[in-house]
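A single protein chain has been omitted; all remaining protein chains appear in their positions.
Chain naming follows the written order as A, B and C, and within any one chain the residues start at number 1.
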Amino acid sequence: MTVSREVELEGHIIDSGMMQSCFGIIMDLGGSFSVEEFDIGRHKDEESYARMLVEADDEDQLQSIVHELHQHGVNPSDPKDATLVPAPDDQVVPHGFYSTTNHPTYIRYEGEWVEVEDMEMDCAVVVEDSEDGPRAFTKVLNAIEEGDMVVTDETGIKVQPPERPRDSGGAFGFMQGGVSSERPSESTIRKIANAIRETKKEGGKVLAVCGPALIHSGAREDLARLVREGYVDMLSAGNGFAVHDIERDIYGTSLGMDTESLDHPRHGHKHHIYTISEVIREGGIAEAVESGTIESGVMYECVDNDRPFVLAGSIRDDGPLPDTITDAVEAQNAIREQAHEADMVLMLSTLLHSVAVGNCLPSTTRVVCVDINPATVTQLLDRGSAQAVGMVTDIGTFVPILAEQLLEE
Amino acid sequence: MTVSREVELEGHIIDSGMMQSCFGIIMDLGGSFSVEEFDIGRHKDEESYARMLVEADDEDQLQSIVHELHQHGVNPSDPKDATLVPAPDDQVVPHGFYSTTNHPTYIRYEGEWVEVEDMEMDCAVVVEDSEDGPRAFTKVLNAIEEGDMVVTDETGIKVQPPERPRDSGGAFGFMQGGVSSERPSESTIRKIANAIRETKKEGGKVLAVCGPALIHSGAREDLARLVREGYVDMLSAGNGFAVHDIERDIYGTSLGMDTESLDHPRHGHKHHIYTISEVIREGGIAEAVESGTIESGVMYECVDNDRPFVLAGSIRDDGPLPDTITDAVEAQNAIREQAHEADMVLMLSTLLHSVAVGNCLPSTTRVVCVDINPATVTQLLDRGSAQAVGMVTDIGTFVPILAEQLLEE
Amino acid sequence: MTVSREVELEGHIIDSGMMQSCFGIIMDLGGSFSVEEFDIGRHKDEESYARMLVEADDEDQLQSIVHELHQHGVNPSDPKDATLVPAPDDQVVPHGFYSTTNHPTYIRYEGEWVEVEDMEMDCAVVVEDSEDGPRAFTKVLNAIEEGDMVVTDETGIKVQPPERPRDSGGAFGFMQGGVSSERPSESTIRKIANAIRETKKEGGKVLAVCGPALIHSGAREDLARLVREGYVDMLSAGNGFAVHDIERDIYGTSLGMDTESLDHPRHGHKHHIYTISEVIREGGIAEAVESGTIESGVMYECVDNDRPFVLAGSIRDDGPLPDTITDAVEAQNAIREQAHEADMVLMLSTLLHSVAVGNCLPSTTRVVCVDINPATVTQLLDRGSAQAVGMVTDIGTFVPILAEQLLEE
Partner (left out) sequence: MTVSREVELEGHIIDSGMMQSCFGIIMDLGGSFSVEEFDIGRHKDEESYARMLVEADDEDQLQSIVHELHQHGVNPSDPKDATLVPAPDDQVVPHGFYSTTNHPTYIRYEGEWVEVEDMEMDCAVVVEDSEDGPRAFTKVLNAIEEGDMVVTDETGIKVQPPERPRDSGGAFGFMQGGVSSERPSESTIRKIANAIRETKKEGGKVLAVCGPALIHSGAREDLARLVREGYVDMLSAGNGFAVHDIERDIYGTSLGMDTESLDHPRHGHKHHIYTISEVIREGGIAEAVESGTIESGVMYECVDNDRPFVLAGSIRDDGPLPDTITDAVEAQNAIREQAHEADMVLMLSTLLHSVAVGNCLPSTTRVVCVDINPATVTQLLDRGSAQAVGMVTDIGTFVPILAEQLLEE
C-alpha cells in the first residue's frame, strides 16, 4: 500500500537550495515523488512554484518525510487547521508535539494563519486566544504549563526559511560566506564594520557575546570604546569576563598579568578573588561604579551608558559576583530576552555563551562569529542563520582593528 | 635599603625542580639571594636541604617573592604562628588573605602545624577551634561567613608540593608524561587500564567526568559496562550527557541519529525533548529506572549499582532533567564533594565539567584527561596534578579499547 | 549592450545541486538568465533537462560566467569544435587555455566528442591525432611542450560532474557525509571496512597514503597485515614514514621510543640516522629485505608482496633513503601514476602527501580521509570527490579496529 500527500514549494526554490533539499529528504527517507506542476521563475527576480505528490510505503514514513519537508519550508498544498492538544502536566509535552525550527513560522487556527511569536528552535508552540485575537508563541519545555494548548503533528503549520539574497552586494552581502579560512583579515574586518554601521543606521541593536579571552588578549579598552560610542547595545557574558575586566581596572592585571608590560604573571588569583570580594562588599557592579571603586572598562561603560548586560553563571566560576545569575534556567531566560531584541549578534571568543545565545535566535538575526579555534566557529555557524559570517582570527587583534574601522573613519 | 628573609628548602629539591623554580622566582621578581647552607643528597635516595637569604629592595617586593616561594614549597626558616583576621562580612575576605595552592598545606597555630583539610586551590583558609583541637580547612569565597578566622599574609604557612617520584616504574610511573602526542595509542590505553586497576586494588575511588561526545561517538555501552563492573565509582556530567544516554535507551537514537546504522540524522531534537519530558513525567532518573522506562545505559547502571552521580546544569541545556542541579554554586558544591573523595579522575571529552572538577582537586589526585582537541588536554593538564597524563585521541575508540583491556583480560 | 549564450543542463540537475550552483554562479558573477525550457524528471528515476539563456553586460563577463558554468557541468546548447592553439614554448600555455576540473570531460574535435584521458584538475588538455583516431589528455604545466595543441576558451568542452547517487544505501552510500564529527566511531570504521571489501570485490585497487604518525601511534603492525592480506594494493608515503617503519624493525623503536613499553624516548635520532645509513649501505629497501636486514613491517610487506610504493622526498627529510624520490616533479609524476590507478584512496594522517595525491585524483575515485586534526580532514575533503568521507579520529586506534573488522570477521 502506498500513501501520499500533496505539498507545495514557493519562492526562489532552486537557488535557495530548497528544491534540492526537498528531493534529498524524500529519497533519504525512502519515499518517492512526482512533480505535478512546476513554474520556474524565468528571470532572476521571479519566484518559482512547484507542487508535487510525495509517496511513501506507510503513514509513519510519510509523516516522517512530511515532517522533514516542513523544516525546510515545504508545506502541504491543502492546509487544515493545526491540531492542538493540552499539555498533560507542567513541563510535559503531549505526544507528537511540533518541535520548532528557528525560521519564521505560521500556525493555521480557525482558518487563518497566525505568525508564531519569539521564534526559536526546539520549542513547542502554544496557541492562546487573547483580546486581540488568537496568539501563537514558542515555549521551551520548562515553561510548559499543564493545560497549555500545544501544536502537535504537522498539519496547519507553515515554515518560511529566509532565502539567500539574490544579490551578494550591499552591506550584508558578504554574510553568507561561512567560515573565512583563507580570506584577507583586514578586508573582512572592514566588511564587518560596515555591517555593524548599517545595522545601527537601520535602527537595529547589536548584542556582543563576550568571552574572557577578550580581556587576556588586550582587547578590553577597544571593546569599552565600542560600548561607549554605542556600537554595542547589549552585552552577554559570564562571571569570568566581568571579573577580569574589573580586576584590570582595580589592580591593572588580568588573572594577575599586567596586560601592558606582560610582566609577572603571578599573584593572579589573589587579585581575581579580591576583585570579587570588593564588588560583593559594594553590593554589585553598578554600586561599585557609583562609589568610584570601578572607574573604567567594559562593565563600567555598560553601567555608565545604560547598556543592559546579562552575566550568566557556570560551574567554573569563582565567587561569583552578585550580578551573576547562578541559576541556569533563570540565566537562559535573561539571555533569551536579549537575543530576541538583537538584530545583529557578535559572538566573540566564547563557545558556551555563544551557543546559549544562538539557541535563542531566529534565523533572521545577523550573526558574526569570531574565534581562534576553527571548530568553534564552524559549530556556531552550523546553527543556521540566513546572514552569518565566521572569522577565524585572534580576538586580541580583531577588536582593535574593528574599533579603528568604526571609530576613526 | 634592602630587606631580607631566611627561607628553607627540603626534600628532593633538585630533581623535583623546586630549587630551579625558587631561583627563577627570585630573579623574575627582581630580588637576589645568597645560599647560606646547602646539603645535597649524595645518593638518589637522600634528601637535600638548603637555607638561603632572600633579598629585595622593599618590604612589598620581599613579600611578593616570599609569597611565590611559598606556592612552590619554600618556607621561612623561622616559623611563627599564622596571622588570623576575621572576615569583615559574608563572602568578603580580609585584605592580605592567603590564597591556597592545590598542594598539601599546613598552618602554624599556637606553635603547632595543623594540616589544612579539603585542599583545593584559590580558596581562603579558615582556622577554628574544635573539641579535638584546632582545625584548618579551605573555604571558597562564597562560603566565607562574617567572623570566620581567615589566614592572612605568608607567615606560619607551609606548603609541600608532591615530589616527582624518583622511580618512573610502577603502575603510575607513566603519569608524568604530559600530553601524549606521538605515543602509541593502544599501549598508552593499556597503561591507563593498569593504573585504574591498581587504584581499585588500593581501595581507591575512580570518578569519571563525562561529556556528551561519549554518547555520540558510540562509547555508551562500554562506559555503562565500566560503571556496572565497578571500574567507575562516581560520575560527574551535565544535563546533555544524561539526556543523550537516556534517549539512546528509549528511542535508539542520540540527538536523532541511530548510533548503529548511522541512518537518518533527523528528528533529533524531538526525541531529545521527548526524553526530557518523559523523565520529568516520572519525577527523575531513578524513578524512571524503577518504573522500567529506562532499561539500559550509563545512567541506568549508575542507579542500578548505586554509583552516585552529579549532573550540573549549564546555560546550553534543554529541559533540564529534574536531577540536574541548575544553580551553579550548588552544583559546584556537589562537584567539590565528589572531587574530594576521588583518588583517580578520568576526564572524558568535556572541557567545562573537567575544569569544574579540576578546580576542586588537590595536587595528589591522579588525573587522566582524554580529548580529541589537544588544546583542551593541555589546558586541563596545566592545572597541575603530580600524577597526570593526557591523551589526544578519539573517545569513541578510547573507551571500547579501555573496556576491553579492563574487562576481558 | 547585452550579450548572451544558450546553455543546457541534463541529468538529476536538481537533487545533485547542479541547477542551484548554476543559478548561483550567474548571479554571483553579475549576469542574468531566462529559463527557456524545463523538463523536470517527474519521478526519482527520471532525468531532468533545462535550457536557458545566460545574459551579461559584455563578452568578458559572459565568458567568465560560461567558464564557471562549465566547471559545474553546464554546457553550451549548440556545441562547436574546441579551439586548439599550439603551446608557444615548453612549459608555457597559450593565453585563454582551458584549465581542467577533476570531472569526466569531453572535447569536441572534428564534430565528435573525445573523452579526456587521465582527468585531473588544474591541467591543460592536449589533443593529438593517433592511429586509433584523435586522443585528448591532460598535461600539467611542466609537461607542456612547444607545439602541443592546447584546448583554449570554453567552446567544444563538455564536463560531467558525477551525480550524487539517488540512493544512500549500498556499501558506499555513507561516503557523502562529509566530516564525521559527532558520529559513532566504531560504526563508521565498520562502514569503511565494508567499502574497502566491496572495492576489492569489484576488482578495484586501494591506495594507502601514509604519514609517520601511523608508526608513532603504534598502528604499524596492523597496517602491515592489511598490506600482506591484500587490502592495500599500493602505498604512497614520505621518507620519514619508511624510516620510522624500518627503525622499528631493526631497533625496536620509533624515533627512539619503544612503542610497546613507551620507555626511554631518548637516543631517538641516532637510531633514525643509523637506519637510513644501514639501508644506504644495502643499496635500498628491497635489497635490505632480501639480505635479511629488514624482517618485518609495512615496507617489508610491500616488498615481500609486490605492492608498489612511492616515497616522495621533502625538505624535512633526514637522509634520505635511496628509494626516496628527492625531485618534486619526478615524485609528482610517480604519485600521479599511482593515483590514476587507484579506485579507492585511504588518506591516513598526512596532509602533505594527501594533498599531493588528491591533486591527481579524478572526482570519481573514492576517498577516505582520517586525521586527528579536523582542519586537515576538512581541507582534504574540500577537493571534491563524489564519494568521500572524512573521519576525525586517532590513527593509532583507527587502524587496529579497521584491521580487526577486515581480517577477523
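As a working rule, contacts are C-beta pairs under 8 Å (C-beta built on N, C-alpha and C of every residue); 3 or more make two chains touch, one makes a residue touch a chain.
Remember, it's a predicted structure, so these values are computed and weren't measured experimentally.
Asks: Sort by label and list the shown chains the missing chain touches.
Replies: A, B, C
Asks: Among C:His12, C:His353 or C:Arg366, which residue is in touch with the absent chain?
Replies: Once the missing chain is taken into account, the touching residue is C:His353.
Asks: With the full complex in mind, choose from C:Gln332, C:Ser349, C:Ser385 or C:Gln405 the residue touching the hidden chain.
Replies: Of the listed residues, the one touching the omitted chain is C:Gln332.
Asks: In the full complex, which residues of subunit A touch the absent chain?
Replies: 174, 177, 182-189, 191, 213, 216-219, 255, 257, 259-262, 372, 392-398, 400-401
Asks: In terms of residues, what is the contact footprint of the unshown chain on subunit C?
Replies: 25, 28-29, 64, 67-68, 88-89, 91-93, 95, 97, 99, 121-122, 124, 140-142, 264, 266-267, 269-270, 272-274, 276-277, 280-281, 312-320, 326-329, 331-332, 335, 352-353, 355-356, 359, 373, 375
Asks: Which residue numbers on subunit B touch the omitted chain?
Replies: 14-17, 19-20, 23-24, 26-28, 32-35, 38, 40-44, 164, 166-168, 374-375
The rule we apply is simple: only the chains that are shown with their structure count from here on.
Asks: Interface check for copies subunit A and subunit B. Shared numbers divided by all numbers used: above half gives same, below half gives different; which is it?
Replies: same
Asks: Just give me the whole-number Å value for how far the CA centre of subunit A lies from that of subunit C.
Replies: 38
Asks: Could you grab the centroid distance between subunit B and subunit C? Build each centroid from C-alpha atoms only and quote it in angstrom.
Replies: 46
Asks: Quick check: how many Å separate the C-alpha centres of subunit A and subunit B?
Replies: Roughly 33 Å, centre to centre.
Asks: For subunit B, what residues touch not just one other chain but two or more?
Replies: Nothing qualifies.
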